[in-house]
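I am attaching a structure below and will ask some questions about it afterwards.
As you look at this complex, bear in mind that one protein chain is not there, while each of the others sits in place.
The letters A, B and C name the chains in turn, as written, and every chain counts its residues from 1.
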Amino acid sequence: MAVRELSCSLAMAEALKEEMERDKTIFIIGEDLVSNGGIFGQFRGLPELFPDRIIDTPISETAIVGAGVGAALTGMRPIIDMHFADFVTTAMDEIVNQMAKIRYMFGGQAKLPLVLWAPDGSGLNAAAQHSQCLENWFVHVPGLKVVVPSEPADVKGLLKAAIRDDDPVIFFQHKKLFNQTGPVTEEKYIVPLGKAVVRRAGTDVTILTYSRMTYFCKEAARELARQGIQAEIIDLRTLMPLDFASIAESIRKTRHAVVVHEACTTGGFGGELSARITEELFDLLGGPVVRIGARHVPMPFSPVMEKYVLPQVEDIVAGVKKALRR
Amino acid sequence: MAVRELSCSLAMAEALKEEMERDKTIFIIGEDLVSNGGIFGQFRGLPELFPDRIIDTPISETAIVGAGVGAALTGMRPIIDMHFADFVTTAMDEIVNQMAKIRYMFGGQAKLPLVLWAPDGSGLNAAAQHSQCLENWFVHVPGLKVVVPSEPADVKGLLKAAIRDDDPVIFFQHKKLFNQTGPVTEEKYIVPLGKAVVRRAGTDVTILTYSRMTYFCKEAARELARQGIQAEIIDLRTLMPLDFASIAESIRKTRHAVVVHEACTTGGFGGELSARITEELFDLLGGPVVRIGARHVPMPFSPVMEKYVLPQVEDIVAGVKKALRR
Amino acid sequence: MKISNLEKKALLRKMVEIRLFEEKIGLLFQQQLIPGFVHLSIGQEASTVGSCSALRTDDYIISTHRGHAHILAKGAEPKYMFAECFGKVTGYCKGKGGSMHIADFSKGILGANGVVGGGFPIMTGAGFSIKLRGTDQVGMVFFGDGASNRGTFHEAVNMAAVFKLPIVFVCENNRYASTSPAEKMVAGGSVANRAHAYGIPGVINDGSNVLAVRDSVAEAVERARRGYGPSIIENETYRYKGHFEGDRQRYRTPDEIQQYRLTRDPIDRFETLLIDEGVATQKEIDAMKTAVAAEIEDAVRFAMDSPLPDPHEAMQGLFVNP
Partner (left out) sequence: MKISNLEKKALLRKMVEIRLFEEKIGLLFQQQLIPGFVHLSIGQEASTVGSCSALRTDDYIISTHRGHAHILAKGAEPKYMFAECFGKVTGYCKGKGGSMHIADFSKGILGANGVVGGGFPIMTGAGFSIKLRGTDQVGMVFFGDGASNRGTFHEAVNMAAVFKLPIVFVCENNRYASTSPAEKMVAGGSVANRAHAYGIPGVINDGSNVLAVRDSVAEAVERARRGYGPSIIENETYRYKGHFEGDRQRYRTPDEIQQYRLTRDPIDRFETLLIDEGVATQKEIDAMKTAVAAEIEDAVRFAMDSPLPDPHEAMQGLFVNP
């Protein structure tokens, strides 16, 4: 079948269309979805196709997320649009104390097949309250799955998997990637949760990354190649469940690892990954696992400062060299 | 001066009394503080002394935390009682997007001298929604300081430091330690933020811990000593700022480290610590940094299961041996 | 709402069952046979039973930290509830929930909730689900006077009003939220008064009159079922026991409690009514109480005799697709 170049936006809309056609229990709920097809145009075309199944609500995030929880408990398969990932803060009780715990604490009586979809990340000069990457909070909460795609094909395939999954999935999609294009086959497919993918093969160091930083890492790898260092890039795609087998396989080969994410380094998922690698693969390691992430400040507005706070290609290059002790 | 045995509850009340006498801008706001002196009796005696400065509110956590933020911005030094640490979830926007960011994002115009005090932890068979340790969320948020005392003397000294600090401090006090007693001098003192303390000297392994797990670690160290292993225990006391110098000093000696906390291992502060140790001290390490924390499930109610999910003394002993490869 | 003599006797029986269940839980807690926290609702039976009696089995409820009564009134079985409170594997939640987290999805009981006001948003979801699936179910969310001050109340009631969701918001105003009097904390005078802010009905009931509650709730349920949207019901009631078992209760006098017991006890009042109306004799009622007491004892025995979970079972049941 043909392969098209699609943006992440269009790939997402296609996933939603295919799934909503297949399963009438799927609906989307959130703010400002209908009129403009979502604030990033990610739902464009869908309101016309499924007029009753895309619901614009008041600005009431606890009720929106709670609505997803309650609907999932009673036979539906909701997709909750969080508007901006930063606003998870306004519904953390619904996510952490309800969504994540209900199935377990009621002894498995219920299931919660829902997707909480949240556009995250910086790079739009949107300042402190509209630029965060908060994925590690949710990795830390038992009962949630966490997805962080980078490529359009994965946005489509993972979103379909997340929708079909019977557990709550937090799906972070990077705001700067909506217009990012990539090849997407016309054939129907899903990308299963919990499978990482090698984006670039290499022998000297394993770069573990996800979401927008995958692109930065590819650029860094090109630069490193020029300097004679072959980096293997693994795009984790989902953080919970985590494909540690693929990670271990790569590190067994390269003996060095660098973790790169956009979230603040301190307290972030890089720590989890680094710790786990050290715990399980210590004897193989030829050097420390190096973490690259945002500096420890809220995101400043001014573009020059935003850039300084975010990891840049040259930081990744430097991090790899540090890991390799070169 | 005399040294008394005080419980954490009494040590806390004493700190509050001393500070509130000293500084009239301090007040305490939260639910059910007055009538019973707080749900853990932690404020007993204070409402009589400072009748207008201990404020019982409706059950409105966003307004309570917001009230702390707004009062701090306008000249007061509030202490916010979060009732149970689990309920930070109901006010995360106020904590993360407001409290943590306001100073920075307004270019340093304001300061936020406030303490958000939250009793956390499990061990009371209080089940999934009343048993969490969420400290790493806040370590991950630039703009917050995080305190996690274990001993009554530190509860007092650190609370005083937190109150005097001009930045927002999240102060987690473990629910199971309210009745824990320990020596507290009658002399006035503060314990500065950002200083760890060695609870037990040892040469073979460094155990890094905090809050209630400090006591578990001491017991484990006694057992390890019987088996010929001398563990050094460092009680971190504050996670942000972190006293990495003391950590490094100990590991330089022992060459092995184990991190123990009650929070879920996955995505927790242990990852941060392990990663940092590996990054900065890799060449010194004689083995992997091992993390011990709760298993990856919400806290189950039944005591037999709760115990199973929480780290136990024997898990710590086993973790140390794993770190030492014995 | 029309009601037969049989139904009246069933209402009394359910109130008695709840009362005896709760008294037993209190006793077992004192004897340290029940771990964790326990919140009893003795005194509030008419509010709960009257409300749930207006529902069908396929209707939904969401309960609170003070949830035993709601769950019993919606049809759950005492033995599995005791077992849950004991942390036994035979409990409704296999020992993972405990007193504050009992659910029985087969009876439409979407669970008790340890977060005050945690149920409001979830019930909006059940409401959307009912509308999207096109059934005529109704959702009822119980909450306290204290919970009405949480933002979740506002967001959920507005949401329900905007979409005419089939939800009945039942406030059991027992005059206190933990240590805090409702009259101090609920601005505007009453919870029902808040209904007007959303353009929906708000009704205050004598919460110790089971028939009055039933009638008023039935109207709200009917309204919801027919697609006219949500209502707020406020039942004025009282809890005889502390906020939790062990509460020192310095916020009220023993006298105040005694007054309620003597003058407004929902069971006493309904018993008297049934006898006065000739619906039941004292003897019949006494026999019924003895029978219920025996059932409760059986249920406790079931729970006592049940095994504790294997500790490893803690690791089961987090995900459907692990």
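By definition in this document, a residue touches a chain if its C-beta (ideal position, glycine included) is under 8 Å from a C-beta of that chain, and two chains touch if they have at least 3 such contacts.
These figures come from a predicted structure and were not determined experimentally.
Interchain touches from the omitted chain, evaluated on the whole complex, reach A, B, C. Set against the missing chain, the residues B:Gly30, B:Pro47, B:Gly68 or B:Gly287 yield one that touches it, B:Gly68. Considering B:Ser7, B:Thr57 or B:Thr89, the position touching the chain not shown turns out to be B:Thr57 (whole complex). Screening A:Gly70, A:Pro300 or A:Gly319 for touch with the missing chain picks out A:Pro300.
Here the missing chain is touched by one residue of C:Ser41, C:Ser99 or C:Thr152, and it is C:Thr152. Residues 31-32, 34-36, 39, 56-62, 86-87, 89-90, 124-130, 295-298, 300-309 of chain A touch the missing chain (whole complex, contact as defined above). Taking the complete complex into account, residues 149-155, 157-158, 161-162, 184-189, 193-194, 196-200 of chain C touch the chain not shown. Interface with the hidden chain, as seen from chain B, comprises residues 25, 27, 29, 52-53, 55, 57-58, 60-76, 78, 91, 93-94, 97-98, 102-111, 113, 142-143, 145, 165-167, 241.
Please note the rule applied: only the chains that are shown with their structure count from here on.
For the pair chain B and chain C, chains touching both partners: A.
For this pair, chain B with chain C, the centres built from the Cα atoms lie 36 Å apart.
Listed for chain C are residues 93, 95-97, 101, 113-115, 118, 151, 318, each touching two or more other chains. With touch defined as above, residues shared between interfaces to two or more other chains in chain B number as follows: 86-87, 89-90, 127-129, 296-298, 300-301.
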